[in-house]
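Every protein chain of the complex appears in place save one, which is left out.
So, chain A:
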Amino acid sequence: MIRYSIGDRIMIGCIYLLLTLLAFSTFYPFWNALAISFNAGLDTAKGGITFWPREFTLENYSIVFQDSSLLRGFGVSVARTIVGTVLSILATSIFAYGMTKRELIGHKYYMLMGIITMYFGGGLIPTYMLIRNLGLMNSFWVFIIPGLISVWNMIIFRTFFKGLPVGLEESAKIDGSGNWGIYFRIILPLSGPVIATLALFTAIAHWNDWFVPSIYISDENLLPIQTILRQTLLSNISVTQMSGLDSASLARLEQMKNVTSKSLTMATMMVATLPIIAVYPFVQRFFVKGVLIGSLKE
């Protein structure tokens, strides 16, 4: 047993205090937003909601769940997350399996071609022009196709596949399986952990993306919930700025509207956050593993 001196005890006491403060400051904004989302909109306006709603109501959520554009946005987010993740993981892992083959002619050049893209890119404007020329503006596929292949994930998959026992592949070959058969029947079923880790990160990136739709999508039916939420927040802010300029009565009127919607906005925000919070406790072990795979590669 290690014995602590007085100085050590003071230091450790400070550490516990600082960590508690950090955890509280991270937890509180989420909890506060949750409390506001369950509070009656007009009452929220008076301020002072901290840990618990003062006038508890489910009205904000019932408005959110009746708003057809929000529901559609939620649907678009779910669709792009599922389709994007499945296709990207499938395409990237097939690419990675092909790249494990030593006999693959040109594999060194293929690898170089991939790695260069990790360090250099065309930047925002040339990419924007390309997407426009390809006719992907206002198309669901702009969410899926440009990010289908991730060189970074390919390298992680490839490292994992190379670590699998060679014997399995050889015995399958003797049984007459081709490379594609081996990939689907042997490699894919053995890669559960790495697929789970990379799928998780890909899915979260899809769910959280608001920027790509904000520049490529003008059709409101195709906007995911994050982009809709951003527009809602923006309109809230502009109302606040306007109310500062206008005459007193108008300002009060605007403020009433504005804060009514603040509880609503928090409810929308909670709905957009919910899928991540819901899977978060179960996947923690995966993402710790994931970040370590990534850093070991470096």
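In the analysis below, a contact is a pair of C-beta atoms (placed from the backbone, for glycine too) under 8 Å apart; a residue touches a chain by one contact, two chains touch by 3 or more; residues count from 1.
Here, contacts and distances are computed from a predicted model.
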{"item": "Undisplayed chain, where the name is taken from the UniProt record, one of \"FMN-binding domain-containing protein\", \"Protein lplB\", \"Nicotinate dehydrogenase subunit A\" or \"ABC transmembrane type-1 domain-containing protein\"", "value": "\"Protein lplB\""}
{"item": "Contact partner of the left-out chain, one of A:Leu58, A:Leu112 or A:Leu168", "value": "A:Leu112"}
{"item": "Listed residues A:Leu71, A:Met137, A:Val151 or A:Leu190, member touching the removed chain", "value": "A:Val151"}
{"item": "Contacts of chain A with the absent chain, listed as residue ranges", "value": "2-5, 7-8, 11-12, 15-16, 18-20, 22-23, 25-30, 32-33, 36, 44-45, 47-50, 91-92, 94-95, 97-99, 101, 103-107, 109-110, 112-114, 116-117, 120-130, 134, 145-146, 148-149, 151, 154, 178-180, 183, 204, 207-211, 215, 226-227, 229-230, 233-234, 236-237, 240-241, 244, 255, 259, 262, 265-266, 269, 272-273, 276-277, 280-281, 284, 287-288, 291-292, 295, 298"}
